[in-house]
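With one protein chain removed, the remaining protein chains of the complex are shown where they sit.
Chain lettering (A and B) follows the sequence in which the chains are written, and residue indices restart at 1 in each chain.
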Amino acid sequence: MKPLAVALLAGVALCAAVADGAAQTSRFKGWAAISKELSTRIAPKGEMLDLDRFLPAADMEDLLGRWSTFGSEHAFQNGLPNAISIAIWHATLSNFATSVGASCSAPQLEFHAKFAQTLKDLCSWPAAGAKADALLMDYWLAIMGYNAPEPEYVAWRDHFLASYKDRPAAETITAMTLAITMNPYFLLHK
Amino acid sequence: MAASQLRPPLQTPQSTSAPERPHRASEVVRVSSPAQSPWEKRWWIDKTAKLLRAGEGIGPDDDIEALLKMSEEEIARHFMNDPRFGDALLDFNMYFMGFKADDIKTDGAYNSHAFDFPNTISAAQALLSNGDYFKLFDLEGPLFLAPLRRETDPENMLPGDAGLTAAQLRRKVVNELKVVFANLGASAAAQMSSNGQDLCRQLADFGARKDALTEQVHRAFDDAEIFVLTRAQVVSWPLDSVARAAREECVKYKPKADVKRLAAAIQAASEQFSTSFEEILRFEPEAYEPESVLDFKAVDLSTFPIKDKWLAFGYEQAVALQNSSTNFNRKRSAYVLKRFFCDDLTPVGFEDPQEHVAGAHGSDTSCFACHYKLDPMAGFFRGLGAQFYDYSRERTIIFDDLADDSRSRYEATWRTRKGSSRKWNIGYVRSPRWENQNSYGETLGDLSKIIREAPEPKRCLVKRLFEYMTAENQTIDGGYLDHLTEAFAKEAAVSSSQAMKNAIVRIAKSQTYHERNAEPQRCYDHAPDATAAKGPPCRVAYILQKNCAQCHGTIYGGDASLDLGAWITAPDGKNRTFPHLDDDMQQRPAQDTITRMMERLVSTDPKRRMPKNKIMSSQERQELYLWAQQELSRIGKGDVQ
Partner (left out) sequence: MSRPKPMHPSRREVLRFGGLGAGTLLFARSSFASSISADADPHFFLLVVLNGGADSSYMFDARPLSMTRAGKIQNYLGKEPDPWIGKNGGKALSTSLIKPLAAFRDRFSVLNGVCMAPSFDGHLQNMNFLFAGKPFGGDSFVPHLNSSETGRKPESLDAIVPTDPLFINVDNHSGVVPLRPASVKALSATLRNVEPPGSDHGLVDFMRRRLAAHTGDAGRFSAGSSLMLAGLDGAAQVHRQLASLTAPSENLGPEQQQLALIAECFRLSISRSAIYVLPESFDVHAPDQAKAQPKLFSDAIGRIATLFKGLNDTPFDAKRSLFEVTTVMVASELGRTMRGVDLPIDQTGTNHNQFSNSILIGGKGIRAGLVIGASDLADEKATVSKAHLALDGVLEKTMGLPFDFSTLKSRPDQPDAFDIKDYLTIGSVVNTVYALFDVPKSNYRSLRRDLPAAPVLHGLLV
């Protein structure tokens, strides 16, 4: 079947890439999983947030943890935290957080109605109403979900009530969002 | 999901570090799930939702309060009734097969990758409809074609294709070849009463253009689709059948070609081509956009020229599991052993041997430790060459490196010696010594049957499920795994779908699953009949108990003064080891004991190989050996336990 032989891949380069061999530590969930989690919690039902625009460059999600694609058995790659992946996560999530903070003045993303209301209420910060525990909890759970144990929420809440008590809403919400999304309970998996 | 609905009492910040845990052995058995605070239960619910709803955790439209009132089992089964569970199942099945992706959907549509593993789809569909989940083990079966591509590839288009949509281009290329057949048919009809030489000239020209004609059709399809077209022979069969008829009729010594026969061949080829593509074009994306796994539809293989069952190894596996002319299908064999039997073939007792035995790896070297399993398993693929193309009806087999060989010579590698009761040395070999422990066969159908019936794949499936739900490389107590597997196998005898769901529930209720910060080397779950004991590390405790402790259960009066059921401080005061006395009744150093164990595990001398006169599963032997190897390395580095 020479024609088949001709049609076939000729000397396909050996395939994919290195797996995270030492999975004795938690790894990043990866960009795909994080995007899905956030979308489930704060996007309109059945829709996905366009979060790719917050990545600093094309293909950067490769550095944030992903299952390898095509050409070999799949392994989860680049899931172990290192300085560059933290730098990329930080840059990406900073962009996302800034966008959420900026939504106080003009919508940047399309949100689920419940989250939109929560955000709107929080945007009255530093008014007293914005500092209510119930509202802060709502916001925490919207971004973090139930990933973290309660003491994490308490630490986060107490930090912002103390350190951001008089700061403007956009700045505060940006910082709040970044603090949640850079938390290991948000980013790490297994 | 308002905070008011949660209302956990405000508490002072607590340390989130785990309580002090001295190194200790098997814990007291915990069969039921631990008591949880509402907060922790919400975490469990969210985690389980993500697991069973393809990554979609609890959202604002979920009634968390209602879920909180349910038991964990009820919650898990509730999520398994969710439409998204089908995607979760497909994802797990692909994980089991070693090809998990980040997502099987993008913007709501299934990625083409999701269609590439027919057995994963069949199994997912079966489970969702309470059918036979063990279709996951079938290496032959249906073909699930992905919706045909929506975009054209400008690189491969001809000038006349400009402006066409992908669907239009597909129709165009099909019509082009139909026209070729039609013209040949018309020529044949016009030459019925002639000697057919003119027709023969046309057919010779046609034969010379086969490759070009094939490429012409292929230009409308992407590589994954071409893979299907090639394997199914939907283009090559019609072209070849006409060319073959022409070769037979249009020979110099024949003064008159049988034009009627040629016309019939052309007609048959044209009809076959049309029938095949009529079926393929049913998968146009405008008409076929599955919304769930249950919507995936199988191709009617009876419309293809090859009537065999479709091989479950699809496009990506064909690339990932290439077979070169020197590989003898070992890569494919290793894949099957790893994926279906959880046998990683990590060489037990591997040493660079002083002598390398040329040709087939001989029994004198440590290479045999892998090859006694690898080579017989590889034989199931002996007729499958490049990209798993079936050469079993051909004289020559072509490999992925494009080298070729005589198929009969190649397959002779797996022939048994004269006098053997079997024709082939092909099968799943557990023991090179005791043949009655092995399962032999010849075809991939036989291999599927072996996988279905052998206990190891079920254990492997449960183990992979545990890994998928908790973490890869999370140690699992062998006894607990056996307990889960036993329950699974028993239930699967009635309903494999139900058994799988029950297994998911059991693991979701396990202590390991409840751990936020699990130690990788620690076993959190044990079989119901396990007892607390201060014994060896849990990774190997059960293996030793099952295989070794009968003879090596005490240093007094037992074999070799070795107690493999206990774990004590070694003479150096730093390490821990098994009680093991030398001839002077002194405790041996840890290094000595472990080295001896390793030597006994890998020895091929029946007098020294352990366990003596007993079959130990290769997976357990491997696990024990690897543990011993790591222990030895750790001791050598001076790391303290």
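The rule we apply is simple: a contact is a pair of C-beta atoms (placed from the backbone, for glycine too) under 8 Å apart; a residue touches a chain by one contact, two chains touch by 3 or more.
Since this is a predicted model, take the numbers as computed values, not measurements.
Looking at the complete complex, one finds that the omitted chain is in touch with A, B.
In the complete complex, the hidden chain is touched by one of B:Lys47, B:His113, B:His552 or B:Arg621, namely B:His113.
Although one chain is not shown, part of chain A still touches it, namely residues 7-22, 24-27, 31-32, 35-36, 39, 48, 50-52, 56-63, 69-72, 78, 80-87, 90-91, 94-95, 152, 155-156, 159, 163, 175, 178-179, 182-184, 187-188, 190.
Annotation for chain B: contacts to the undisplayed chain at residues 15-18, 21, 101-103, 106-107, 111-113, 155-156, 222-224, 226, 316, 324-327, 346-347, 350-356, 358, 365, 367, 399, 401-404, 471, 474, 515-520, 522.
Keep this in mind: only the chains that are shown with their structure count from here on.
Centres computed as Cα averages put chain A at a distance of 31 Å from chain B. Every residue of chain A that touches chain B in the complex is listed here, in rising order: 1-12, 15, 23-24, 30-33, 36-37, 40-41, 45-46, 48, 66-67, 69-74, 112, 114-115, 133-138, 141-142, 145-147, 149-152, 154-155, 158, 190. Those residues of chain B whose C-beta lies close enough to touch chain A in the complex are 1-4, 6, 8, 10-16, 37, 39-40, 42-43, 45-47, 50, 55-61, 98-103, 107-108, 113, 210-211, 214, 218, 226, 230, 236, 316, 319-320, 322, 335, 386-387, 389, 391, 394, 396, 398, 400-402, 404, 470-474, 516, 520.
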